[in-house]
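Note that one protein chain is taken out, while the other chains of the complex remain in position.
Presenting chain A:
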Amino acid sequence: MKLPLALLLAPLLTLVAGLHTSNWAVLVGTSRFWFNYRHLANVLSMYRTVKRLGIPDSQIILMLPDDMACNPRNAFPGTVYSNSDRAVDLYGDNIEVDYRGYEVTVENFIRLLTDRVGDEMPRSKRLLTDDRSNIFVYMTGHGGNEFLKFQDAEEIGAPDLADAFEQMWEKKRYHEILFMIDTCQANTMYSKLYSPNIIATGSSELDQSSYSHHADNDVGVAVIDRYTYYNLEFLESETIGDLFDSYSYEKIHSHAGVRYDLFKGGADAARSRLLTDFFGNVQNVEIDGTRNTTMIDDELISLSKTIARLSELAREEEMAAKNQSDTKPAPRKVQVAKPLNDDNWWTKKLVGATALVGCAVVWGLGSYFEASL
């Protein structure tokens, strides 16, 4: 009984695996100021890790609200470290920050997720995912019960985040999402999610804080949070299940949470997902045959020349026919001043006229009363 079932499932599994063609990462830090050094270090170490694991920079969206490397209080200018041994400079040569400083806002974050951006937004700052993309969303900052503070000025609520994910799902903008959040009371942030195919994990329960791992006495502040620190340590393990099993209260000092119920196949399917499904490089390259087996040769080139010429001819003929059919001279047009957009044109005119008439009447009445007094 087991064997036929496995046989039945096998094509299904390959189909699922075949569906996913790219990995994307959205890494968001949300706090400013020097004493929040660790949050930016969290994000930068995640950035470094996903990049090293193979996601190209064009598919990583990095949001950094402050510039710790150039902070005047930084004793090591131009660098950011996430460990007091200061072995790895996270702010090395190749760092591409997509949203920086005051660009990191709730609105921009939601715009990024839902891709509701204007034409002026360059492609490098957009999340150009489709129904075959896996997305890793990592957020860190100061949070509370069902909210995460952005930049000391605003906050994103858990329902907003859930709605943004739902809009992404509706527009088929992801295949699977791994949502990871490291803030105080982080688990409340994913409690409102309701879209399918999301695995969520957070650092701490309701009313629990998320703690920093250690401080660097020369830098003068804490350099990394516990949850992120132990995640990074385990990110090269095999499956998502392994990673989640590595969380413990002794290490993190808070109860890390995991949510599987949105995922198709539940906990088992989610736990057996490889970490490389979210972090790695998924180029299914296709190697060509040897020199002589390409489909294109000189013959095809000359063929396509002929076809292009023929269709050009046909188009010209069509144009000629069209020209013949409407050769009568176009009526002379008189240029008139025209409003650029014609929405509510008459309404606006009417409002303006009413305002003018009203003013005239008031003025008239005023002078009348003045005269009669």
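One rule holds for everything that comes next: a contact is a pair of C-beta atoms (placed from the backbone, for glycine too) under 8 Å apart; a residue touches a chain by one contact, two chains touch by 3 or more; residues count from 1.
Rule of thumb we're sticking to: contacts and distances are computed from a predicted model.
K.L.:
Please identify the absent chain by the protein name in its UniProt record; candidates are "Phosphatidylinositol-glycan biosynthesis class s protein", "Checkpoint protein", "Translation initiation factor eIF2B subunit delta" or "Probable electron transfer flavoprotein subunit beta".
P.N.:
So the chain that does not appear here would be "Phosphatidylinositol-glycan biosynthesis class s protein", according to UniProt.
K.L.:
Among A:73, A:171 or A:348, which residue is in contact with the omitted chain in the full complex?
P.N.:
A:171
K.L.:
Looking at A:56, A:78 or A:266, which residue reaches the missing chain?
P.N.:
Of these options, the touching residue for the absent chain is A:56.
K.L.:
I'm checking contacts with the chain that's been left out. Which of A:163, A:216 or A:277 qualifies?
P.N.:
Selected residue, touching the omitted chain: A:163.
K.L.:
Touching the left-out chain: which of A:94, A:324 or A:347?
P.N.:
Spelled out, the listed residue whose C-beta touches the missing chain is A:94.
K.L.:
Can you say which of A:70, A:153 or A:314 touches the chain missing from this structure?
P.N.:
Only one listed residue reaches the unshown chain, and that is A:314.
K.L.:
Given the full complex, what residues of chain A touch the hidden partner chain?
P.N.:
Touching the chain left out of view, chain A contributes residues 11, 14-15, 18-19, 21-22, 51, 54, 56-58, 94, 106-107, 110-111, 114-119, 122-124, 130, 132, 146, 156-157, 159-160, 163, 166-167, 170-172, 281-291, 293-297, 300-308, 310-315, 317-318, 343.
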